[in-house]
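Here the complex is missing one protein chain, while the rest keep their positions.
So, chain A:
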Amino acid sequence: MPVKFKVFRSILFSKKGTLYVYIMVLAFFMTFINFKFIASFNSMQQSDIPDIVVKGKMDEDGELKYKYYNDMPDVSSQLRNQLNEDVKIYPVTARSMMTDRDPLTNATIEYTVYGVSNEFLDDVINKNIQNGNKIETGSHEILMGSYAKNFYELEIGDVVNHPVTLKKDWMEDDIGLYKLSGVLSNQLSYFKGGIFLSREKFEKDYGKINDNMIFIYLDDKESFEETLSLLQSLRMSNPSIGTISMNYYEKHGIMQNTILSCSFWGIMSLIVILLLVSYLMKGTSRKIGILKALGISNKIMVSVFNGGMMIVLVISMILALITTEILTLAYNHYLSGFYGFEVEEFMLNLYCVWVDLVFIIICFCALSIRIYKLTRKTSPKAAMQKIN
(Lines give C-alpha, C1' and ligand atoms only; values in the text may rest on other atoms or scores of the structure.)
Protein backbone atom coordinates (compact mmCIF):
# COMPACT_ATOMS: atom_id res chain seq x y z
CA MET A 1 0.00 0.00 0.00
CA PRO A 2 1.50 3.41 -0.91
CA VAL A 3 2.77 5.51 2.01
CA LYS A 4 0.48 8.41 1.08
CA PHE A 5 -2.62 6.24 1.39
CA LYS A 6 -1.33 4.82 4.66
CA VAL A 7 -0.90 8.34 6.00
CA PHE A 8 -4.42 9.23 4.89
CA ARG A 9 -5.79 6.11 6.53
CA SER A 10 -3.76 6.70 9.66
CA ILE A 11 -5.18 10.19 10.12
CA LEU A 12 -8.86 9.66 9.31
CA PHE A 13 -9.28 5.98 10.02
CA SER A 14 -6.90 5.22 12.85
CA LYS A 15 -8.75 2.00 13.58
CA LYS A 16 -8.61 -0.31 10.57
CA GLY A 17 -12.24 -1.34 11.01
CA THR A 18 -13.54 2.21 10.67
CA LEU A 19 -12.26 2.44 7.10
CA TYR A 20 -14.15 -0.72 6.19
CA VAL A 21 -17.27 0.52 7.98
CA TYR A 22 -17.02 3.85 6.16
CA ILE A 23 -16.69 2.11 2.79
CA MET A 24 -19.69 -0.10 3.66
CA VAL A 25 -21.79 2.91 4.67
CA LEU A 26 -20.91 4.70 1.43
CA ALA A 27 -21.63 1.57 -0.61
CA PHE A 28 -24.94 1.13 1.23
CA PHE A 29 -26.06 4.66 0.43
CA MET A 30 -25.06 4.33 -3.21
CA THR A 31 -26.82 0.96 -3.49
CA PHE A 32 -29.93 2.54 -1.98
CA ILE A 33 -29.78 5.44 -4.45
CA ASN A 34 -29.19 2.97 -7.29
CA PHE A 35 -32.34 1.07 -6.30
CA LYS A 36 -34.36 4.28 -6.03
CA PHE A 37 -33.10 5.19 -9.47
CA ILE A 38 -33.76 1.78 -10.99
CA ALA A 39 -37.30 1.78 -9.56
CA SER A 40 -37.95 5.26 -10.96
CA PHE A 41 -36.34 4.30 -14.23
CA ASN A 42 -38.71 1.34 -14.41
CA SER A 43 -41.65 3.65 -13.89
CA MET A 44 -40.34 5.85 -16.70
CA GLN A 45 -40.38 2.85 -19.00
CA GLN A 46 -44.08 2.35 -18.32
CA SER A 47 -45.18 4.82 -20.91
CA ASP A 48 -48.20 2.80 -21.95
CA ILE A 49 -50.38 3.89 -19.04
CA PRO A 50 -53.33 5.76 -20.57
CA ASP A 51 -53.07 9.52 -20.02
CA ILE A 52 -56.80 9.71 -19.30
CA VAL A 53 -59.17 6.89 -18.39
CA VAL A 54 -62.90 7.59 -18.65
CA LYS A 55 -65.21 5.14 -16.91
CA GLY A 56 -68.96 4.76 -17.06
CA LYS A 57 -71.01 5.47 -13.97
CA MET A 58 -71.24 2.76 -11.32
CA ASP A 59 -74.60 1.44 -10.25
CA GLU A 60 -76.46 3.40 -7.56
CA ASP A 61 -75.59 0.81 -4.90
CA GLY A 62 -71.90 1.30 -5.69
CA GLU A 63 -71.31 -2.44 -5.72
CA LEU A 64 -68.78 -3.77 -8.22
CA LYS A 65 -70.61 -6.10 -10.57
CA TYR A 66 -69.31 -8.28 -13.39
CA LYS A 67 -70.41 -5.67 -15.92
CA TYR A 68 -68.11 -3.26 -14.03
CA TYR A 69 -69.45 0.14 -15.16
CA ASN A 70 -72.55 1.28 -16.99
CA ASP A 71 -72.34 1.79 -20.73
CA MET A 72 -71.28 5.10 -22.24
CA PRO A 73 -72.52 4.79 -25.82
CA ASP A 74 -71.35 7.52 -28.24
CA VAL A 75 -68.88 9.19 -25.86
CA SER A 76 -65.84 7.91 -27.73
CA SER A 77 -67.28 8.96 -31.10
CA GLN A 78 -68.10 12.42 -29.72
CA LEU A 79 -64.53 12.75 -28.51
CA ARG A 80 -63.19 11.56 -31.84
CA ASN A 81 -65.25 14.13 -33.70
CA GLN A 82 -64.18 17.04 -31.57
CA LEU A 83 -60.52 16.33 -30.87
CA ASN A 84 -57.64 16.37 -33.32
CA GLU A 85 -56.12 13.18 -34.67
CA ASP A 86 -53.06 13.32 -32.40
CA VAL A 87 -55.29 12.39 -29.46
CA LYS A 88 -55.71 8.62 -29.57
CA ILE A 89 -59.04 7.39 -28.27
CA TYR A 90 -59.61 3.70 -27.61
CA PRO A 91 -63.12 2.60 -26.60
CA VAL A 92 -63.08 -0.41 -24.29
CA THR A 93 -65.62 -2.79 -22.84
CA ALA A 94 -64.39 -3.87 -19.44
CA ARG A 95 -65.76 -6.59 -17.16
CA SER A 96 -64.70 -7.10 -13.59
CA MET A 97 -63.49 -10.57 -12.64
CA MET A 98 -62.38 -9.78 -9.11
CA THR A 99 -60.26 -7.52 -6.93
CA ASP A 100 -57.31 -8.77 -4.90
CA ARG A 101 -54.21 -7.56 -3.07
CA ASP A 102 -50.83 -7.56 -4.77
CA PRO A 103 -48.73 -10.05 -2.76
CA LEU A 104 -45.60 -8.02 -3.56
CA THR A 105 -46.78 -4.49 -2.82
CA ASN A 106 -50.16 -4.98 -1.11
CA ALA A 107 -51.70 -2.60 -3.66
CA THR A 108 -55.14 -3.36 -5.07
CA ILE A 109 -55.08 -5.41 -8.25
CA GLU A 110 -58.18 -5.50 -10.41
CA TYR A 111 -58.50 -8.62 -12.51
CA THR A 112 -60.45 -7.27 -15.47
CA VAL A 113 -61.48 -8.52 -18.89
CA TYR A 114 -60.87 -5.81 -21.49
CA GLY A 115 -62.53 -6.05 -24.86
CA VAL A 116 -60.31 -3.82 -26.95
CA SER A 117 -60.05 -2.88 -30.60
CA ASN A 118 -57.43 -4.46 -32.82
CA GLU A 119 -55.98 -0.97 -33.16
CA PHE A 120 -55.38 -0.82 -29.38
CA LEU A 121 -53.89 -4.30 -29.45
CA ASP A 122 -51.47 -3.21 -32.17
CA ASP A 123 -50.61 0.21 -30.70
CA VAL A 124 -50.18 -0.71 -27.05
CA ILE A 125 -50.57 -4.34 -26.11
CA ASN A 126 -48.79 -6.37 -28.77
CA LYS A 127 -45.47 -4.56 -28.37
CA ASN A 128 -45.44 -5.43 -24.68
CA ILE A 129 -45.77 -9.18 -24.92
CA GLN A 130 -43.17 -10.79 -22.71
CA ASN A 131 -44.03 -14.42 -23.33
CA GLY A 132 -45.97 -16.18 -26.07
CA ASN A 133 -47.60 -14.55 -29.10
CA LYS A 134 -50.12 -11.89 -29.99
CA ILE A 135 -53.75 -12.83 -30.58
CA GLU A 136 -54.28 -14.41 -33.95
CA THR A 137 -56.97 -12.58 -35.92
CA GLY A 138 -60.31 -14.32 -35.73
CA SER A 139 -59.26 -16.78 -33.06
CA HIS A 140 -60.54 -17.29 -29.53
CA GLU A 141 -57.37 -16.19 -27.88
CA ILE A 142 -56.55 -13.82 -25.07
CA LEU A 143 -53.53 -12.01 -23.67
CA MET A 144 -53.01 -11.64 -19.95
CA GLY A 145 -51.11 -9.34 -17.65
CA SER A 146 -48.43 -11.10 -15.60
CA TYR A 147 -50.50 -11.07 -12.40
CA ALA A 148 -53.60 -12.41 -14.12
CA LYS A 149 -51.59 -15.23 -15.68
CA ASN A 150 -50.18 -16.02 -12.26
CA PHE A 151 -53.51 -15.70 -10.48
CA TYR A 152 -55.30 -18.08 -12.84
CA GLU A 153 -52.26 -20.39 -12.87
CA LEU A 154 -52.10 -20.66 -16.64
CA GLU A 155 -49.37 -21.44 -19.14
CA ILE A 156 -49.20 -20.32 -22.77
CA GLY A 157 -51.63 -22.37 -24.83
CA ASP A 158 -53.79 -23.33 -21.82
CA VAL A 159 -57.55 -23.08 -22.07
CA VAL A 160 -58.95 -20.56 -19.60
CA ASN A 161 -61.37 -22.39 -17.35
CA HIS A 162 -62.97 -19.18 -16.15
CA PRO A 163 -65.79 -17.07 -17.58
CA VAL A 164 -64.19 -14.76 -20.11
CA THR A 165 -66.84 -12.75 -21.93
CA LEU A 166 -67.87 -9.18 -22.66
CA LYS A 167 -71.55 -9.90 -22.01
CA LYS A 168 -73.04 -8.06 -19.04
CA ASP A 169 -73.46 -11.32 -17.15
CA TRP A 170 -71.56 -14.54 -17.61
CA MET A 171 -73.01 -17.99 -17.94
CA GLU A 172 -71.58 -21.50 -17.67
CA ASP A 173 -71.19 -21.50 -21.50
CA ASP A 174 -68.64 -18.72 -21.24
CA ILE A 175 -66.15 -20.93 -19.42
CA GLY A 176 -63.37 -22.56 -21.38
CA LEU A 177 -63.93 -20.57 -24.58
CA TYR A 178 -60.55 -18.87 -24.75
CA LYS A 179 -56.95 -19.96 -24.93
CA LEU A 180 -53.99 -18.01 -23.49
CA SER A 181 -51.77 -16.85 -26.36
CA GLY A 182 -49.36 -14.55 -24.54
CA VAL A 183 -48.40 -12.80 -21.31
CA LEU A 184 -47.69 -9.09 -21.07
CA SER A 185 -44.47 -7.60 -19.80
CA ASN A 186 -44.31 -6.09 -16.33
CA GLN A 187 -43.42 -2.79 -17.96
CA LEU A 188 -47.15 -2.58 -18.65
CA SER A 189 -47.88 -2.59 -14.91
CA TYR A 190 -51.16 -0.70 -15.32
CA PHE A 191 -52.58 -3.76 -17.03
CA LYS A 192 -50.92 -6.47 -14.91
CA GLY A 193 -54.33 -7.80 -13.84
CA GLY A 194 -55.75 -7.42 -17.34
CA ILE A 195 -57.23 -10.08 -19.66
CA PHE A 196 -57.38 -8.80 -23.24
CA LEU A 197 -59.49 -10.07 -26.05
CA SER A 198 -60.39 -8.72 -29.46
CA ARG A 199 -63.62 -6.80 -29.32
CA GLU A 200 -64.09 -7.09 -33.11
CA LYS A 201 -64.00 -10.89 -32.91
CA PHE A 202 -66.38 -10.89 -29.95
CA GLU A 203 -68.87 -8.60 -31.74
CA LYS A 204 -68.65 -10.86 -34.78
CA ASP A 205 -69.66 -13.82 -32.60
CA TYR A 206 -72.20 -12.22 -30.28
CA GLY A 207 -73.26 -8.89 -31.79
CA LYS A 208 -72.56 -5.26 -30.91
CA ILE A 209 -71.60 -4.23 -27.39
CA ASN A 210 -71.21 -0.77 -25.85
CA ASP A 211 -68.15 0.86 -24.33
CA ASN A 212 -68.00 1.39 -20.60
CA MET A 213 -64.42 2.64 -20.50
CA ILE A 214 -62.25 4.82 -22.76
CA PHE A 215 -58.45 4.95 -22.80
CA ILE A 216 -57.00 8.20 -24.10
CA TYR A 217 -53.37 8.74 -25.07
CA LEU A 218 -51.98 12.14 -25.97
CA ASP A 219 -48.66 13.87 -26.49
CA ASP A 220 -48.78 17.33 -25.02
CA LYS A 221 -50.21 19.37 -22.21
CA GLU A 222 -52.33 21.47 -24.57
CA SER A 223 -54.11 18.38 -25.94
CA PHE A 224 -54.48 17.07 -22.39
CA GLU A 225 -56.17 20.25 -21.18
CA GLU A 226 -58.35 20.46 -24.28
CA THR A 227 -59.46 16.82 -23.88
CA LEU A 228 -60.13 17.27 -20.20
CA SER A 229 -62.26 20.35 -20.68
CA LEU A 230 -64.23 18.59 -23.45
CA LEU A 231 -64.79 15.62 -21.14
CA GLN A 232 -65.99 17.88 -18.35
CA SER A 233 -68.49 19.54 -20.64
CA LEU A 234 -69.62 16.16 -22.02
CA ARG A 235 -70.15 14.93 -18.48
CA MET A 236 -72.53 17.84 -17.81
CA SER A 237 -74.77 16.71 -20.65
CA ASN A 238 -74.15 12.96 -20.49
CA PRO A 239 -75.00 11.31 -17.16
CA SER A 240 -73.52 7.99 -18.21
CA ILE A 241 -69.96 9.30 -17.77
CA GLY A 242 -68.64 8.39 -14.35
CA THR A 243 -65.06 9.03 -13.27
CA ILE A 244 -62.31 10.64 -15.30
CA SER A 245 -58.87 9.52 -14.08
CA MET A 246 -55.81 11.47 -15.12
CA ASN A 247 -52.38 9.91 -15.33
CA TYR A 248 -50.83 12.57 -17.55
CA TYR A 249 -49.01 14.58 -14.88
CA GLU A 250 -47.91 11.51 -12.95
CA LYS A 251 -46.64 9.91 -16.15
CA HIS A 252 -44.84 12.98 -17.42
CA GLY A 253 -43.58 13.97 -13.98
CA ILE A 254 -41.71 10.72 -13.41
CA MET A 255 -38.44 12.15 -14.65
CA GLN A 256 -38.84 15.15 -12.35
CA ASN A 257 -39.78 12.88 -9.46
CA THR A 258 -36.79 10.64 -10.17
CA ILE A 259 -34.44 13.61 -10.07
CA LEU A 260 -36.11 14.98 -6.92
CA SER A 261 -36.13 11.63 -5.16
CA CYS A 262 -32.52 10.77 -6.07
CA SER A 263 -31.41 14.29 -5.11
CA PHE A 264 -33.23 14.07 -1.77
CA TRP A 265 -31.67 10.74 -0.87
CA GLY A 266 -28.35 11.89 -2.28
CA ILE A 267 -28.38 14.96 -0.01
CA MET A 268 -29.44 12.92 3.02
CA SER A 269 -26.63 10.43 2.35
CA LEU A 270 -24.16 13.26 1.85
CA ILE A 271 -25.12 14.79 5.20
CA VAL A 272 -24.60 11.46 6.96
CA ILE A 273 -21.25 10.95 5.19
CA LEU A 274 -20.10 14.46 6.15
CA LEU A 275 -21.20 13.94 9.75
CA LEU A 276 -19.23 10.69 9.82
CA VAL A 277 -16.15 12.42 8.44
CA SER A 278 -16.55 15.25 10.96
CA TYR A 279 -16.67 12.62 13.70
CA LEU A 280 -13.59 10.89 12.27
CA MET A 281 -11.79 14.21 12.09
CA LYS A 282 -12.09 14.72 15.83
CA GLY A 283 -8.67 14.42 17.42
CA THR A 284 -6.82 14.45 14.11
CA SER A 285 -5.35 17.93 14.55
CA ARG A 286 -2.22 16.69 16.35
CA LYS A 287 -1.49 14.21 13.58
CA ILE A 288 -2.02 16.91 10.96
CA GLY A 289 0.16 19.22 13.06
CA ILE A 290 2.96 16.63 13.05
CA LEU A 291 2.79 16.31 9.27
CA LYS A 292 2.86 20.08 8.92
CA ALA A 293 5.80 20.28 11.32
CA LEU A 294 7.59 17.80 9.05
CA GLY A 295 7.21 20.37 6.27
CA ILE A 296 4.17 19.02 4.46
CA SER A 297 2.30 22.02 3.04
CA ASN A 298 -1.47 22.52 3.08
CA LYS A 299 -1.55 21.88 -0.65
CA ILE A 300 0.27 18.54 -0.38
CA MET A 301 -1.78 17.58 2.67
CA VAL A 302 -5.04 18.25 0.82
CA SER A 303 -3.76 16.27 -2.17
CA VAL A 304 -2.93 13.31 0.13
CA PHE A 305 -6.42 13.45 1.65
CA ASN A 306 -8.09 13.93 -1.72
CA GLY A 307 -6.20 11.01 -3.24
CA GLY A 308 -7.11 8.77 -0.33
CA MET A 309 -10.72 9.91 -0.31
CA MET A 310 -11.02 9.34 -4.05
CA ILE A 311 -9.73 5.76 -3.64
CA VAL A 312 -12.28 5.17 -0.84
CA LEU A 313 -15.11 6.66 -2.92
CA VAL A 314 -14.23 4.67 -6.04
CA ILE A 315 -13.98 1.42 -4.05
CA SER A 316 -17.37 2.20 -2.48
CA MET A 317 -18.86 2.91 -5.88
CA ILE A 318 -17.56 -0.37 -7.32
CA LEU A 319 -18.92 -2.21 -4.27
CA ALA A 320 -22.27 -0.44 -4.63
CA LEU A 321 -22.51 -1.39 -8.30
CA ILE A 322 -21.63 -5.02 -7.55
CA THR A 323 -24.15 -5.11 -4.67
CA THR A 324 -26.83 -3.54 -6.86
CA GLU A 325 -26.15 -6.08 -9.60
CA ILE A 326 -26.34 -9.01 -7.16
CA LEU A 327 -29.52 -7.68 -5.54
CA THR A 328 -31.21 -7.01 -8.88
CA LEU A 329 -30.33 -10.51 -10.06
CA ALA A 330 -31.73 -11.96 -6.83
CA TYR A 331 -34.88 -9.83 -7.06
CA ASN A 332 -35.40 -10.71 -10.72
CA HIS A 333 -34.91 -14.37 -9.82
CA TYR A 334 -37.55 -14.01 -7.09
CA LEU A 335 -39.93 -12.22 -9.47
CA SER A 336 -39.34 -14.87 -12.15
CA GLY A 337 -40.33 -17.51 -9.61
CA PHE A 338 -43.39 -15.48 -8.66
CA TYR A 339 -44.56 -14.85 -12.23
CA GLY A 340 -43.51 -18.20 -13.59
CA PHE A 341 -41.45 -16.81 -16.45
CA GLU A 342 -38.11 -15.07 -16.87
CA VAL A 343 -38.33 -11.47 -15.64
CA GLU A 344 -35.68 -8.77 -15.91
CA GLU A 345 -37.64 -6.02 -14.26
CA PHE A 346 -34.77 -4.52 -12.23
CA MET A 347 -31.67 -3.93 -14.27
CA LEU A 348 -28.42 -2.20 -13.37
CA ASN A 349 -27.91 0.26 -16.22
CA LEU A 350 -25.39 2.83 -17.35
CA TYR A 351 -27.47 5.60 -15.81
CA CYS A 352 -26.81 4.07 -12.35
CA VAL A 353 -23.08 4.41 -13.00
CA TRP A 354 -23.64 8.06 -13.90
CA VAL A 355 -25.81 8.64 -10.81
CA ASP A 356 -23.10 7.06 -8.61
CA LEU A 357 -20.40 9.09 -10.35
CA VAL A 358 -22.30 12.33 -9.75
CA PHE A 359 -22.81 11.27 -6.13
CA ILE A 360 -19.14 10.53 -5.52
CA ILE A 361 -18.06 13.76 -7.25
CA ILE A 362 -20.39 15.76 -4.97
CA CYS A 363 -19.14 13.78 -1.94
CA PHE A 364 -15.56 14.33 -3.03
CA CYS A 365 -16.04 18.10 -3.40
CA ALA A 366 -17.84 18.41 -0.05
CA LEU A 367 -15.24 16.29 1.76
CA SER A 368 -12.43 18.10 0.03
CA ILE A 369 -13.70 21.47 1.25
CA ARG A 370 -14.10 20.07 4.78
CA ILE A 371 -10.56 18.64 4.74
CA TYR A 372 -9.11 21.82 3.25
CA LYS A 373 -10.67 23.86 6.06
CA LEU A 374 -9.33 21.49 8.71
CA THR A 375 -5.78 21.43 7.36
CA ARG A 376 -5.74 25.22 6.93
CA LYS A 377 -6.97 25.78 10.43
CA THR A 378 -4.51 23.32 12.01
CA SER A 379 -1.24 24.92 13.00
CA PRO A 380 2.00 22.93 12.98
CA LYS A 381 2.40 23.89 16.64
CA ALA A 382 -0.33 21.31 17.36
CA ALA A 383 2.52 18.81 16.94
CA MET A 384 4.04 20.07 20.18
CA GLN A 385 0.95 19.27 22.23
CA LYS A 386 1.69 16.71 24.87
CA ILE A 387 -0.35 13.55 25.02
CA ASN A 388 -1.54 13.00 28.58
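Just so we're on the same page, a residue touches a chain if its C-beta (ideal position, glycine included) is under 8 Å from a C-beta of that chain, and two chains touch if they have at least 3 such contacts; residues count from 1.
Following the convention adopted for this analysis, contacts and distances are computed from a predicted model.
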Per UniProt, the name of the complex member that is left out, chosen from "Lipoprotein", "Biotin carboxyl carrier protein of acetyl-CoA carboxylase", "ATP-binding cassette domain-containing protein" or "Molybdopterin-dependent oxidoreductase": "ATP-binding cassette domain-containing protein"
Full-complex contact with the absent chain, from A:177, A:290 or A:366: A:290
Interface residues of chain A (partner: the chain not displayed): 3-4, 6-7, 9-11, 14, 16, 287, 290-298, 300, 304, 379-381, 383-384, 386-387
